[in-house]
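Handing you this structure, nothing more for now.
Removed from the display is one protein chain of the complex; every other protein chain stays in position.
The letters A and B name the chains in turn, as written, and every chain counts its residues from 1.
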Amino acid sequence: MEILLKVNQISKHFGGFTALNGVSLELKRGERLGLIGPNGSGKTTLINCISGALVNESGQILFRGQSIANLPAYRRTRLGIARSFQIPRPFRSMTVLENLLVPLSYVGGLTGKEANRRAEEILSGMGLAVKMHQGCSQLSQVELRKLELARAMAADPQLLISDEAMAGLAGTEIDEVLAILHTLNQKGITIIMIEHIMQAVMSFSERVVCLDAGQIICEGTPAEVVADPYVQRAYLGD
Amino acid sequence: MRFWLSCAAISIGAVFLAFSGANNYLFFAGFVVLQSIVLASAWNILGGYAGYVNFGVPAFIGAGAYAALMMHLAFAAPLLLQIAVAGIITGLIGFLVGLLTVRLRGIFFSIATVALVFIFETLVMNTPFLGGATGMQLTRPESGGLFPSYMRMLVVVMTGLAILAVATARYVQESHIGRGLRAVRDSEEAAECSGVPTLKLKLLACALSGALLGAAGAPLPMYLSYIEPASTFNLLYAVSALAMPIIGGMSHWIGPVIGAIILASLQQIVTVTISSELNVLVVGLLLVVFVVAAPEGIVGLVKRWKSSSK
Partner (left out) sequence: MTFSFDLLFEAILFGILLGGFYAAVSLGLSVSFGLLDIPNVAHPAVLLLGAYGAFSLGQYGVDPIVAGLLLMPVFFIAGALFYKTYYLVFERRGDAAAVNGLAFFFGVVFIIEVGLVIWYGVDQQSATAAYIGGSLELGDIRLPYRLLAAFSVALVMALALSLYLSKTFYGRAIKAVGQDEGALRLMGVDPVKVKQLAFGIATGVNALAGAVLLILAPIEPTMDRIYIGRTFCVVVLAGLGSMSGTLAAGLILGIAESIVLMFLGASWAPAVAFGLLMVMLGFRPQGLFGR
């Protein structure tokens, strides 16, 4: 099984604060990895270092065998890493469809009719095709989250990082997003899921990694991680 | 296709006009309106599409004018070469300013452009070869080449520049470059994660905008028959270059054209009766009024009116 992503001892500091302290991680192609940890444990920082929004100060990041730590974010996207944002960041001056045209042209090189067709296809898969030509201000929370995922999909990724895509959503909405992620994984896309909603993480992930204070404190199957005393302490306190 | 036909029609019209018996004043005024179209369109490539406010347009105009002057004095270069060289130099300046500041917040780019005005004005004032602080008189050549007079030739050249500027703006807007810039403006982080090379696009916009601004300034020495720092690096250019796209509408390439035609024509009519300071005040007030009440400009107002009357 190919190792898609290899993170080796990366660290990141903000002034005097250590956000990541020697974190290492391996991801096999096609895996579903859950990333959990209390607030401030470094999950988003780790994601930012992988996607290129931040640059790590030490350690290596290898994607498909290639070192990517020096590449700007847009190059990493073109190599196959896509992410959604915790707080959705749609392109507000564009319609839902146009939002997808950006990655379609800049990553996939698609233009014109072909691009429109592919965008419609992706949106249909998410149930957003109805709102294709509407502005982003007309979307509900769950629709915005779906747009985030749709836009990430339009970049034709091999690795998709979903950053708390279900935060603040209600029961059926959570199931909708989970279903989308499952479908994507079945198509061969490797997924890292950051979530606080334990049920979702545990049911979705093949493997779970728990971060606390910038370090990995536990790694294993969902059942193993949930039972781990360190994990319980990190979430619940002493 | 319709766009290019209109451009061709305008060019032919300009040439005809140049050979006609029309009043000379028309050409003096026409030059200013056309120059305004170039300035507004060029400003908007960076301001409207990318979201970076150039507050130092006089620096680029001045750099273009003095670069053209230098080509004329040192090499007796023909007008078109002056314009080309001026454009290249100011394009490079725009690129360098961008390189320094676009990774930071937009306000620092704006302040850097203010700094440019200072720096260039000081440089020129300390360079006697370019006329220094007192400036320089120039004799406009007698012949206009193929055209009846040099002034008429200038207007035809300016028409060409205006078409170039508007066509460039239109291309940027309608191509994926335009969409990329809009993505950067809406959310730079999301744009990067969508594969958009944000830094490269911003620098491209800086260079294009700077180049066109400088090209617009290049014919100034010949148009005025003299050049001096105070009137070249002046406030009116700075306000107008900002006001015209905002009043016309920053989202579409036709906006700066509308704003330029309205504002420049207004100023031509009104300058005779009121002082130039009052001129700047009125433009400034219009700018603020539009930014507050009609930020989408005339283009936006027309869009809203159209959709509400359906």
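Everything that follows uses one rule, which is that contacts are C-beta pairs under 8 Å (C-beta built on N, C-alpha and C of every residue); 3 or more make two chains touch, one makes a residue touch a chain.
Keep in mind the model is a prediction, meaning the values are calculated, not measured.
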**Complete:** Of B:Met250, B:Leu263 or B:Ile298, the residue touching the omitted chain is B:Met250
**Selected from B:Leu5, B:Ala76 or B:Val292 as touching the chain missing from the view** = B:Val292
**Residues belonging to subunit B that touch the chain removed from view** = 47-48, 51-53, 55, 100-101, 104, 106-108, 110-112, 114-115, 117-119, 122, 125-126, 185-186, 235, 238-239, 242-243, 246, 250, 275, 277-278, 280-281, 283-285, 287-288, 291-292, 295
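Simple rule for what comes next: only the chains that are shown with their structure count from here on.
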**Prompt:** In whole angstrom, what separates the CA-based centres of subunit A and subunit B?
**Reply:** 43
**Request:** Using the touch rule from the top, collect the residues of subunit B that touch subunit A in their complex.
**Result:** 176, 179-180, 182-183, 185-187, 189-199, 251
**Message:** Going by the contact rule set out above, which residues of subunit A touch subunit B in the complex?
**Reply:** 51-53, 72-74, 77-78, 82-83, 85, 89-94, 98, 101-103, 105-107, 111, 151-152, 154-155
